[in-house]
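One structure, pasted below without further comment.
All protein chains but one are shown at their positions in the complex.
Letters are used for the chains, namely A and B, taken in the order the chains are written, and counting of residues starts over at 1 for each.
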Amino acid sequence: MSPILSVRNLSRNFGAIKAVDDVSFDLAKGELLALIGPNGAGKSTCFNMLMGQLKPSSGTVQLMGKNIAGMQPRKIWRMGVGRTFQITATYASMTVVENVQMALMSHHKRLYSLTKFAHKLYRDEALALLDTVGMADQAERHCAVLAYGDLKRLELAVALANDPILLLMDEPTAGMAPRERIALMQLTADILDQRGISVLFTEHDMDVVFAHSHRIMVLNRGQLIADGTVDEIRNNPQVQEVYLGGGTLFKAQENAHA
Amino acid sequence: MNRKTFLNSVIGAFALGVTGFAASAQSGEPIKVGEINHYKRMAAFAEPYKQGIELALEEINADGGVLDRPLEFIFRDDQGDPGEAIKIAEELMTSEGTVMITGSILSNVGLAISSVAAEKGWVYLAAEPLADALTWSQGNPWTFRLRTSTYMQAAMLAEQAAKTDALKYATIAPNYAYGKDAVAAFKEVLTQLKPEVEFVGEQWPALFKIDAGAEVQALERSKPDAIYNVTFGPDLAKFVREGTTRGLFDGRTVYGLLSGEPEYLEPLADEAPEGWVVTGYPWYDFTEEDGANKLFVDGYQAKFDETPKLGSLVGYMTAQSIAAAISKAGSTESDAIRMAFEGLDVATPVGDITFREIDNQATMGAFVGKTMLKDGAGVMTDWTYLDGADYLPSDEEVTKLRPAE
Partner (left out) sequence: MGLFIAQILTGLANAGALFMVASGLSLIFGVTRVVNFAHGSFYMLGAYVGYSLMQVLPGMVGFWGAILLAGLIVGVIGVIVEICVLRPVYSAPELFQLVATFGVILVIQDLALMIWGPTDLLGPRAPGLKGVIRIMGEPVPQYDIALIIITPFVAFALWYLITKTRVGTLVRAATQDREMVGALGVNQAWLFTGVFFLGCALAGLGGALQLPKGGADLLMDFSIIGSVFVVVVIGGMGSLPGAYLAAVIISVLNVFGVTYAPQSTLVLMFVVMVIVLMFRPFGLLGKEEIAGEHGQTGEPERPIKPAGNRVRMLVTAGLVLLALLPFYSGNFAVVLVTDIMIFCLFAASLHFMLGQGGLVSFGHAAFFGGGAYAAALFVTYADTPMELALVLAPICAGLAAVVIGWVCLRSTGVYFAMLTLAFGQLLWSLAFQWGDVTGGDDGLVNIWPSDWASDNDVYYYLAFVFCIGGILLLRQAAHAPFGYAMRAARDSARQAEAMGINTKRIQWVAFTFAGIMAGLAGGLFVFSKGSIFPNELETARSFDALIVVFLGGVKTLAGGWVGGAFFEGVKDYLTRFEYWRLALGLLIIFVVILGPEGIVGSLRKAGERIGLLKTPEDAK
């Protein structure tokens, strides 16, 4: 089966600094792939290139066989890539359901319509999406007053609106309480199972990473130093070295799983 | 709707004073005239003008009023905004019961009122606005103008200039219609009188935003024999100061349109320029020989305890002209008043004037003289009063200028 996303020799320089250096990887259909690494490893730069925020210095990013490197974010989205942000970005002046409707209106190319009432458009679809993330009961709430965890779930619903084949999630659980983190990632994994979506995410929380990823890539100083299953990564000495003192963390994980 | 009552209650607390001239008791309902002006925006000019009107009204009404009824003016502020002026004209003529409209200092407001007057069939006496267009290119049967127009005043100065040896002229005028008209008229008449003159420089400072130092440098650079000045108000003050400091006026005659009017000369105090040839209003020089002029000045000073401006005179003559027109009409119908204005003769402080049938322009003239310093203030000296009738183009040309009626 050909991969959904295929990244080859992706590099980005800022002056003399190589923020991302010759990164290549594939993402298969239905795969939940984690990209981890210490601060400053180049995760964000790498992610921003995939999402279109940054132009790569060199290399290709192929989505279903088409090169999307250097495309604008909105074009990449139209090709079926949903995304969530590290710091949530929702429309504070709208209700929860309207946030999802907004994405649906964009997906159905109704943005310039003047004749219809927006709050009636694609409402059922939007409610169904909210239901998927467990937010249906909050549909009519004002977005500006939501709790942070709810905003994260809302963002997930929004990201699903264009029926994506790929979800890019930048630290999806940042800023959440530990219990919520696990719940959100479980939710993501469930959705991915149901819909056959592929997910690439970055994450700081190792609990989350090891609990849910199918595969993990480790980035250090702009280079991929490891790429493998949860167990492979956990036992990779190079990775343990990169995460100074990380060994204890991994041991704790092992104990927890034992 | 109860909008008005609502506003009344809300705003009542802010009402600080009401403008309006209450006529003295007389038989019959007062005849009301609408007066629209820029009382706030051009307070320095509008106030003396208003006082001139008040003086005339007092005299007229003491004398039995007009058509045995008291004459009353309703004063309204238009903020210098033409659209606002039109709205007020509409209100005055349709709900306040005024019989005609007068007022405005700014030409554009005058033109706006003149346009609405023609459309609705109301008489409008443009008292102060100077634009030639009012009686010529945009003239209409319902609009009359009292004050000596731009063209007439420029022609008077051009005549003076033609008598000298100066050949190279530079001009400085505010960058708007009045300034442009004033320069064009001066050039036209001077070139007619003396074809060999040459205009070596033109400066167009933005109105009330003059960069005087730079303007003076630019004028100096063109090395003119004489300068024609149209700037006024704060611009004039700055121009005179910079010009004097930098020696621009040394050995050059300056022709100053309106520069001799007390409105502009008085603020300059002991820095008033000397030797400029100007149009203005030398009220301080009037003696018994000047008859009505002197009477007006004395009456004005007695009533208001301040010296008259040119605007005072224009205001006074405005009320006189309107009273004369309504008397002659024998009615307060718009059409009758309009007919009465055609060819109307009015006896005024500066002498008899006529509202010409051909273009509705009054033949009010101007005082032309030289400036000098006297007791630390600028005054006009060697002045003469020039009759406006002598400084208008031929009837033939005027007919061509005015749209067909």
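Following the convention adopted for this analysis, a residue touches a chain if its C-beta (ideal position, glycine included) is under 8 Å from a C-beta of that chain, and two chains touch if they have at least 3 such contacts.
Here the structure is a predicted model, which means the values were calculated and not measured.
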Among B:Glu29, B:Glu198 or B:Asp211, residue touching the chain not depicted: B:Asp211
Contact residue for the chain not shown (choose from A:Asn9, A:Gln72 or A:Gln238): A:Gln72
Hidden-chain contact residue, picked from the options B:Asp81, B:Glu159, B:Asp285 or B:Asp387: B:Asp81
Positions on subunit A contacted by the hidden chain, ascending: 51, 72-74, 77-78, 83, 85, 89-95, 98, 101-103, 105-107, 110-119, 121, 141-145, 158, 161-162
Chain not shown, touching residues in subunit B: 1, 3-4, 7, 10-11, 14-19, 39-41, 43-44, 47, 76-77, 79-84, 86-87, 90-91, 94-95, 107-108, 111-112, 114-116, 118-119, 131, 133, 138, 175-177, 180, 202-206, 208-209, 211-215, 217-218, 221, 233-234, 237-238, 241-242, 245-247, 266-269, 271
